[in-house]
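Heads up, one of the protein chains got dropped from this complex, but the rest are sitting where they should.
We just call them A, B, C, D, E, F and G in the order they show up, numbering each chain from 1.
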Amino acid sequence: MSVALKTFSHKGEKGYWTVFPGLCKGCGLCVEKCPKDCLKWSDQLGVYGTPTIEPEMDKCIACGICANVCPDCAITVEKNK
Amino acid sequence: MSVALKTFSHKGEKGYWTVFPGLCKGCGLCVEKCPKDCLKWSDQLGVYGTPTIEPEMDKCIACGICANVCPDCAITVEKNK
Amino acid sequence: MSEKPIQGEKRVFMTGNEVVAWAALAAKADIMYGYPITPQNEIMHYWTRMAPKFGRKFLQTEDELSAGFTTLGGVLSGRKAFTATAGPGNTLMQEPLSMAEMMRIPSVVVIQQRGGPSTATVIYSQQEVTMTTFGGNGEGFRIVYSTSSHQELFDYTIKAFNTAWKYRFPTFVLADGYQAKMRESLSIYDPEEKGIELVKPEAAIGKPAVDGKKEPVHVRNTYNTEEELLAVLTGYMEDYQKCAPEIIEYQEFDCDDADVVVVSHGVVSRAAKGAVQELRKEGLKAGFFRPVTLRPFPADQLRSVADKTKTLLFVESAFGQMAKLAKEGIFGSTVNVDTLFKPGVGITSEEIVAKVKGLL
Amino acid sequence: MSEKPIQGEKRVFMTGNEVVAWAALAAKADIMYGYPITPQNEIMHYWTRMAPKFGRKFLQTEDELSAGFTTLGGVLSGRKAFTATAGPGNTLMQEPLSMAEMMRIPSVVVIQQRGGPSTATVIYSQQEVTMTTFGGNGEGFRIVYSTSSHQELFDYTIKAFNTAWKYRFPTFVLADGYQAKMRESLSIYDPEEKGIELVKPEAAIGKPAVDGKKEPVHVRNTYNTEEELLAVLTGYMEDYQKCAPEIIEYQEFDCDDADVVVVSHGVVSRAAKGAVQELRKEGLKAGFFRPVTLRPFPADQLRSVADKTKTLLFVESAFGQMAKLAKEGIFGSTVNVDTLFKPGVGITSEEIVAKVKGLL
Amino acid sequence: MSTLPQMPKSWRLESKPHKFCPGCGHGLVLKALGEAIDELGIQDRVAFGCDIGCSLLAWDFFNVDTVQTHHGRTTPVMTGIKRANPDIICIAYMGDGGGYAIGSQHLVNAAARNERITAILVNNCNYAMTGGQMAPTTLPGMKTETSPYGRDVEQSGYPTQGPEMVAAITREGAYVARGTIANLKQLKSYLKKALENQMAGNGFSFVESLASCPTNWRTNAKDTWAFVEQEMPKYFKVGEIKNPAEKGDE
Amino acid sequence: MSTLPQMPKSWRLESKPHKFCPGCGHGLVLKALGEAIDELGIQDRVAFGCDIGCSLLAWDFFNVDTVQTHHGRTTPVMTGIKRANPDIICIAYMGDGGGYAIGSQHLVNAAARNERITAILVNNCNYAMTGGQMAPTTLPGMKTETSPYGRDVEQSGYPTQGPEMVAAITREGAYVARGTIANLKQLKSYLKKALENQMAGNGFSFVESLASCPTNWRTNAKDTWAFVEQEMPKYFKVGEIKNPAEKGDE
Amino acid sequence: MAKAIKIALAGEGGQGVQSVAQIIAEAANEEGREALYIPNFGVEQRGGVSVAFLQIGEEQIGSPKFQTADIVVALSDRAVRRTRQYVDGNTTFVYDSSIEGVEKDIPQNAGRILAIPAVETSRTELHPRVFNIIIMGAVIKATNVVSEDQARAAIEKKLGYKFEQNPKLRELNFKAITRGMELVEKAQ
Partner (left out) sequence: MAKAIKIALAGEGGQGVQSVAQIIAEAANEEGREALYIPNFGVEQRGGVSVAFLQIGEEQIGSPKFQTADIVVALSDRAVRRTRQYVDGNTTFVYDSSIEGVEKDIPQNAGRILAIPAVETSRTELHPRVFNIIIMGAVIKATNVVSEDQARAAIEKKLGYKFEQNPKLRELNFKAITRGMELVEKAQ
């Protein structure tokens, strides 16, 4: 692991959403797959110096699809119980 | 062609049957396939010093099967017209 | 469609892989067969872009065995066919090339050496010298040109087709990943406009009937007795030795009074040249020798250098693969020998200068 | 099931291929992977008959690439695995063997040389020396024993497993079609009963967990930078040079006062031995030198012979493939050199005697 | 509240972020594989072999014994391991070039011999590692570095139907499927079945996965998904092709 | 009243008797092929490539241009010729070892690319030239030099279904069939169709023929026929598998 | 032999160091000088630092790669760490002043060390797109390997077709060169 595991977490109504910029390569696969269209590019840079992503938590339903489709496991989503 | 094309021909009621000992390797495939069971081993030796074959012309119907199945084209059969 | 790819002569600035593609076009190569491997890929990339414009063909095969054997098929049918590969691909190519040797099939192969053994690196080395000169289960009936610049890549790729078709030994242009990927300037030209005659290919298979009569040709690579084989190989060896003097090429300078002669080939010889010039500027007696043909090897030429100097310094991006050819070539010489071997890594003038100074 | 294949020592009379199968059993080889090729086939024939009786395994693969790579898999999993091939199969085997070199996989390969290049003959030659010692896109990090008799085929096949597993360089037993197909007598034995320790194999892949914890192993053959590769290869070269003196084997006799020393290897050295004995009987000063390991080559040993004699006569069933190794090994020597090269054909004592007499 | 990324347990954290490009399908296939390994609890018994091709970038990807082999040769290396030590669960991981071109003799013969290994093939319609040349799987009309004017089926044929070919030469005991990164749950289930099939000693198992290569396709995220989800399935039918669990597949 | 043997015109009398063993199936396949060439009148346009295997013994068999290649490599050599000069009618003649084992990558990829060549494969259930080892086509339980206790399908799988495999990766334009020396008329018709398919520029054509190898089978004439006619068809179905002339075969 | 000037440029994938090197090389070539440019390449380039090796001189260049450069330009933290190895006492080491956390990694053995605000300048004054052209200006200023005119001509050749459509772009690019040159001047 060459980059420290900095995290950016966001709390929403439905769940708790985290991105690890040290893993995110900015590919955008998650952005395309979010059913609520709530991911956008962030000012934070990912591991390759490209923008990482952040959610609009008011729209996020914590479905976890973004985490699922991330080839780098850069997102975790925990649904509120 | 290393061996002169000696022939042994036999005339029958149905046709004219020839073997070229210089081509016959004595495999016996023809013997097995003759529908009239009229081929037998001959005293003549074939190209490898093994017996070649000869027909019992009284049984031969000049069907040409023996010629067909010979991998060495050592037999020719001509049906009488 | 089939107008000349290059009109006149022009100065260009491009990668070595692009140079090879242009040279093959200029040499009237009809068809390229190939399988991708770094650092050779862009030869195919440029060829596939340009070839159709000039009525030339391309086939991407399933592996290097197939690339080699389809190339032999192309040549047998009377077309100027070539392929290009590197590293593990070159290893596989030895099987078809051994058939080319046995059947005197004038195939042309461009090698862009990369690190070895195995997959190693995709970058650069001079570690495919032994394999390219003597690979496979044979006796090295091949011709190998080791280029050092884009100009040479162009010139010798064209020449390789002529050499192959004239002498009917498989012919290699041996370059490397650096030459493949770097950009520098060179002049490209139409060889015939420059007075370079292009040897005409001839078909073995599929030759048209003459006066309505077709004489079938039967070619083989298998013999039933040891004696048959010996006779064939002895004839080949005689042919090879006879044409070798015509084929051999080399470069040398400043050897007459040199205390140390730097012997190197290919891209390393550029650094060696710079080093020798630098040393001479400092008043140090260094000389330069470079085999251009690694096979046949300019043994007599190197021997007369060895006779004049105290030390030969072999410099290679390999553990002495060229040095082996040289030593066997000039066996009997008592010249001192020293080495600067860096397998898979480039060598700079500075390193050579330092090494030579250490020897003086 | 797993009782010893050979109890005690016994004199037998069999073909060389059968000898190899027995030796592999005796060396506790676990598994053979192979693809048919003449004149190696009977190794597999005997192995497939005998192996199941002693709990050993066999896999017939789809080609030599697969035979080589499955062998490497077997070795990686910690089993004594081997394969055998010849000619064009040996050419293909260079791809897996280059991986073995790079990853220091102690594979054992038996080569029964046949005529080359290409398919050539299925009979005999010594034309696979260059390829077996330095094949592929590498630097020859290999060990090659050249045998000359059935006794040696047995002894060195056993030894090859030990050498491979001890030093972790791919190891070859280099014989030929004559040795493969002829019958002569030899003693076969259980090595351990004779006090020969058998080096234990060790798994790289699939090593069991220790204390419930498994430390995963990651092995590779690809490097990202030139410098990484150089560091690896430099280490290998140091290892190789360090163990070479322990590995080198050779034979010599009558060299001290010899005017001509006959240098030969493998089965040809039998004829050479007879020739030298014959010449000595006639009062002629002939000597005998034979490298048993072609790689590493007994260069120092040959050099001291060269220092004492006038002429080295290289005798080979090839166009000087061993001679090349010798010349590079003893470079600097000024000994005269003469040759008797008959690629793909056997050489008799009579021919050598005649040749030597012509030199005296 | 997680502070650690949710990676499969069998992934090797120290080598992350992994070496694949942004948006690379290899990452997703290996995620599905990692989860399958986790769920089967076989991490300590697996040997993972990766081919030369972008697959090689996975040489230190998992916390399982890993061997990086040659281009096209992962099938024989893993076969060799399995034959020598049948206790090891062997995975041969390769690209479409490695599996269907240079290594196709190994693939079809391992299938024909019913080797008890699991082969996983990443179909990204091109030779990715070498910079995007035409592969046996390149789609008709698709531009690559060696089909600059688009793949011409007259010259180069149609995309290779790998699993269908493998299925044609396997008999009882083989498992053959084609998954896609567009359906990771399904892909994981195929991979699990493939591994279980090996563990049960039934026979050869083979899973192809459709996968993305945005670098060589030169696609953005949207077009990447579109290509995987809309273009590729036109030529490659996703689903199970041979399943020993089902009756009457012979 | 003939004084000359009735050989196909395209056979080369000077090299007869040919070099195959007594009763060898190669002779019969080559007889059917010779007749097919004669009937199509293409002798002057054919290039015949023969593999290493007993096929090599045919290197001077025909009065047509012939090239003897390497073991398994006849497909690429003939492909190379065809690509360079499409006027030549290219025949790649090989054994089951050459085609289904060492050369299978060439066979399947030539098929996938729909190369306009005709491949003819002699299936004699063993590696004959090398003295009778197990081949991909060896029948279950059959003893060979490398399956001395009989082919064990658990270890070595079932006999390779070559034409079926080839058919699985070809598309429009391909012709695929399996004939047998037990039905020479049919075999010849398949060979003719295969050549015509090439001449029409449709695509790849492939004919396997079941054939005898009495030498390695150690059979007398009776058992030879029995093996060809009764044993082999149990595993190898004779007939046309793909025919571009027929509709709806895709 | 007049020694060639050796330049190493390193940055992240998107930063365009390879095209900078190539344009400079072509400019030098157009001036009739000898130029040799080679990118680094390897199997793990996917997310790796991109390095361009460029040499310009009067005679044929020797080895395509070199051990130490006359000028090293590093455009990211990883690039700084990757290119330390090419620095010796004669090297001018140029890096972007916006790079964070590399204080310890700047090769202190360099002959000169120049921090230039290229990223900032591109963002605030010009356009992020011409960041690499600023770098190009900096390089030609620091090395004098090609004239400003020739550099402009080379850019024109390379991007002319774009400038046709959008003449403002030309201006932007040319300004970027000038600014790049100024940044170096100021930093010196």
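Keep in mind that, in the parts below, a residue touches a chain if its C-beta (ideal position, glycine included) is under 8 Å from a C-beta of that chain, and two chains touch if they have at least 3 such contacts.
Predicted model only: the values in this text are computed from it and were never measured.
Q: What are the shown chains that the omitted chain is in contact with?
A: Spelled out, the missing chain touches these shown chains: B, C, D, F.
Q: If I consider the whole complex, including the chain that's not displayed, which of D:Glu9, D:Glu238, D:Asp300 or D:Glu350 touches that chain?
A: Reading the full complex, the residue touching the unseen chain is D:Glu350.
Q: Touching the left-out chain: which of D:Asn17, D:Thr38, D:Thr91 or D:Thr311?
A: Final answer for the missing-chain contact: D:Thr38.
Q: Which residue among D:Tyr178, D:Tyr240 or D:Phe288 touches the omitted chain?
A: Among D:Tyr178, D:Tyr240 or D:Phe288, only D:Tyr178 touches the chain that is not shown.
Q: Using the touch rule from the top, list residues of chain B that touch the missing partner.
A: Output for chain B: 25, 47-50.
Q: May I ask you to list the residues on chain C that touch the chain which is not drawn?
A: Per the touch rule, chain C residues meeting the hidden chain are 222, 224-225.
Q: Can you list, in ascending order, the chain F residues touching the missing chain?
A: On the chain F side, contact with the omitted chain comes from 17, 19-22, 24, 54, 56-57, 129, 215.
The working rule: only the chains that are shown with their structure count from here on.
Q: What are the residue numbers in chain B that touch two or more other chains?
A: As it turns out, chain B has no residue touching two or more other chains.
Q: Residues of chain E touching 2+ other chains?
A: In chain E, residues 17, 20-22, 24, 52, 56, 68, 70, 101-102, 104-105, 109, 129, 136, 156 touch at least two other chains, as defined above.
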